[in-house]
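As you look at this complex, bear in mind that one protein chain is not there, while each of the others sits in place.
As written, the chains take the letters A and B, and residue 1 is the first residue of each chain.
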Amino acid sequence: MKNKKIVKNIIKSISIYLLGIVFLIPIFWVFSLSLRSKKDALTAMFFTKDIHLENYVKAWKTFGFSELYINSIIVTLISVFITIVIASLAAYSFSRLRYKGSNIVFYMILLGMMIPPAAVIIPLFVMMENLKLYNTLFSLILSYIAFGLPIATLILRGFFMSIPPELVEAARIDGSSEIGTFFRIIIPLSKPAISTVVIFLFMQNWNEFLLALVLLRDKFLYTLPVGVANFVGQWDSPWELVAAGVIIASVPVFLLYLFLQDQFVKGLTAGAVKG
Amino acid sequence: MLNKRLQRIGFCFSLPTILFFVCFISIPIIFTLFLTFVSWQGYDLAQIKLVGIKNFIDVFTDKIMLKSFINTLIFVIFTTFFLNVLGFFGAMVIDQKIPGTKFLKNAVFLPVLLSPIIIGIMWSRMLDAFGILNKFLQAIHLTELPILFLGSSKLAIYTVIAATIWQFAGYDMLLYYAGIQGIPGELLEAARIDGANEKGVIFKIIIPVLSPVITITLLLNIIGGFKVFDIVYVMTKGGPNHSSDVLATYLFQQAFRLNNMGFASVIAFCIVILSLIAAIVRLNITKENF
Partner (left out) sequence: MKKVLVLILALIIVGTFGIFIGCKSTTTTTTAVETTAAAETTTAAETTAAAETTTAAEPITIEFWSWNNEGAYPKVHEDAEKRFMAKYPNVTIKREYISYADYLVKLKAALSGGQAPDIFQTPWAGEYTDFARSGAAEPMTDYLKKDFPAFFENVMKAITVDGQVWAVPLDLNTLQIAYNVNKFKELGLEVPKSQDELITLAGKLKDAGLFGIAQGTKDLWTGADTFFAEIAYTDPTHTKMAEADEGKIGWDDPVFVDAIKAVDKLIKGGVYAPGANSMDAFVGAEDLFVQQKSAMFYPVGNFVTGGITEKVAGAFEYDLFPLPPLKAGDQALSTGGVAEMFCVSKNGKNKEMALEFLRFLTNDDGKAILVANDFIPSSDYKGDMSKLSPLYKNMLDAQSKTQSRVIYNTKVYQAAMSGMQGIFGQELKPEDFIKSLVEAAKG
C-alpha cells in the first residue's frame, strides 16, 4: 500500500518538474538567444555550440546599463515607497476609519485601474510640461504613484479589514493617537500585505514603458524598458544583445520575488483574497 | 459610523491619495472626455476645434471599431476563463506536499514578472512561420506546412490570447493558492471524514469558501483584459489587416498614426465604461459585501 503511494508521488513529482520546465521553454529560448553570435542570432534553433557569454558584457556597455539601472532603481524605489505610505493611510481610512462617503472615494480610486495608459499619455504629458516636470525622473515617479495607488489601496484595505478591531480599540483606550496606532500597531502587523504590494508595484513600475518613453526626453534619464527597446532598430537589431539585455533587466524583479515570496503569499491570502 | 473626530482623521488619511488621484488621474480623464468632442491632430493645443458628437457617430459606425470591440470581448472572455480555470487547478496542484511544487510555483509565476514587451518579442520570434515551434511541429510530423500563428487573420488573436494566458497563469494561480491557504484545515478534514469525495470537496467547500478570491481574480482579469495593449501590439500590431485589433491598439493607431485624437478619445472612454460595467455587474451578481 505504502509503496504504491510513494510511486504515485514520485510520478507526480516528476510530472510537476517536467511541467515547470516545459512552461519555462520560452524563457530558456531567450536565454539561448542571448548566448549566440550575431550570425546565429535568428537562425539557430535553440542552444548553439558557440557560446558567447561576452554578449552580456557587451549588452551592459552598449546599452549603458549602469545608467539605466540607476534610473530604474531611483524611479521604482521612490515611487513604490511613497505609494505604499500614501496607499496604506488611505486603505486604513477605507477600512477602520471610515467616514461618510469613504466607499465612494474608494470606488473612485479603483477607477484608476481601468484606464488604458495610451489614452492618458498626451494629457499627462501636457500637464507635466506645464508643471515644468517634463524630462525629469520626477514626472515618472509621480505618474507611477498615481497609477499604483488603486491596486495598493485594494490589497491593503482588504488586509486591514482582517485585523481584529479589538486591537485598535485597545490602543485607543490606552490613549494612543490614531496615527500612532497606525504606525505602531497596524503597520508592523501588515508585513505580508506590504510585501505583496511591494512586489506588484515593483513589477508594474520596473517594466513600465509607455510613460517612460514619452516623459523622458534625454537618453541619460532612460529607464530599463526604454533603454532596451531603443536598440531595436528599424532594419537591424542586435537580437542576441537585446536578449541578454532583457535578462539583465529582469533579474532584480525576480530576485525580489524570490526573497519576498513567502510574505507575498501570506499577504495575498489575507489581503487580496478576503476582499 | 465612527464619531466625528475619527471620521475627520480618516478623511485626512485618505487626503494624499485623493490629491494624487485628482491631479494625475481625474484631470487626464476629464481632458480625454473633453477631447471626445473635438477634432484635433494632437500637435498644437491651439488647433483644437469643437465638433459636437461627430466623433461618437464616427466611432459607432466604424467597422474596424466593431471588430476591435468583438476581439476585445473574445480576449476578455477567453483569457479570464482559462486563467481562472488553469489558475485554480494549478493552485490545487502546487498545494500538495510533494517535491517539485515550489519549483513549479516559481516557474509558472516567473513570466508574470516580465515585461509584456519582452514576452511579445519572445513569442513572435518563436511562433514565426520558420521559428522554433513550427520547426518542432514539422519535425514530429504533426504538420507539413508552417502554421501561420501570427500571420493568419483567423489565428492571430487566439495566438495572442495563448501568450497572455502563458504569461498570467501564474498570477491567478498564486491568488488561488493564497486563497486555499486561508481555508481552515478543519473544514476540509470534516468534509472528508463525512465521506465526501475529492470532487465534492472541491465543488461544495473550496469553491464557495474561495468566492471572494474568485470575485477579485475575475475582476482583475476582466479589467486587465479590456485595456490590454502591450502584448497585442508587439505580437501583431493589431494585424493582419486589423484581425487582431483590440480597443487599445485601435486607439493607439487612431491617436498616433492617424492623428485623430477625438476618435481615439472616444475609444478610450469606451474602455473605461466597459470595465466599469463589468465591475458593477460582477459585484452585483454575487452581492458581495465588497
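The rule is short, and it goes like this: a residue touches a chain if its C-beta (ideal position, glycine included) is under 8 Å from a C-beta of that chain, and two chains touch if they have at least 3 such contacts.
Because the structure is predicted, anything quoted here is derived from the model rather than measured.
Colleague: Can you work out which residue in B:Q7, B:T36, B:T164 or B:T236 touches the chain that's missing from view?
Modeller: Spelled out, the listed residue whose C-beta touches the missing chain is B:T236.
Colleague: From the list A:I16, A:V30, A:I82 or A:A243, which touches the chain that is not on show?
Modeller: Candidates A:I16, A:V30, A:I82 or A:A243; residue touching the omitted chain: A:I82.
Colleague: Which residue, A:S15, A:S66 or A:N103, contacts the hidden chain when the whole complex is considered?
Modeller: A:S66
Colleague: Determine which one of A:L35, A:A87, A:V105 or A:L137 touches the chain that has been left out.
Modeller: A:L137
Colleague: Even though one chain is hidden, which residues of chain A still touch it in the full complex?
Modeller: Residues touching the hidden chain, for chain A, are 39, 42-43, 61-64, 66-67, 70-71, 74, 78, 81-82, 85, 121-122, 125-126, 128-129, 133-139, 141, 177, 179-180, 183-184, 210, 213-214, 217-221, 229-237, 239.
Colleague: What is the set of chain B residues that contact the non-displayed chain in the whole complex?
Modeller: 41-45, 47, 124-125, 127-130, 145-146, 148-153, 236-237, 239-242, 253, 256-259
Convention: only the chains that are shown with their structure count from here on.
Colleague: So in the complex, which bits of chain B are touching chain A?
Modeller: 1-2, 6-11, 13-14, 16-18, 20-21, 23-25, 27-29, 31-32, 35, 42, 45, 93-94, 96, 98-101, 103-104, 106-119, 121-123, 125-126, 132, 135, 166, 174-175, 177-179, 181-182, 210, 212-213, 215-216, 223, 226-227, 229-230, 247-248, 251-252, 255, 261, 264-265, 267-268, 271-272, 275-276, 279, 288-290
Colleague: Which positions of chain A touch chain B when the two form their complex?
Modeller: Listed in rising order, the residues are 9, 12-14, 16-17, 19-21, 23-24, 26-27, 29-30, 33, 42, 45-46, 86-87, 89-90, 92-94, 97-100, 102, 105, 108-120, 122-124, 126-127, 142-143, 145-147, 149, 153-154, 178-179, 182, 203, 207, 209, 225, 229, 239, 242, 246, 249-250, 253-254, 257-258, 261, 264-270, 272-275.
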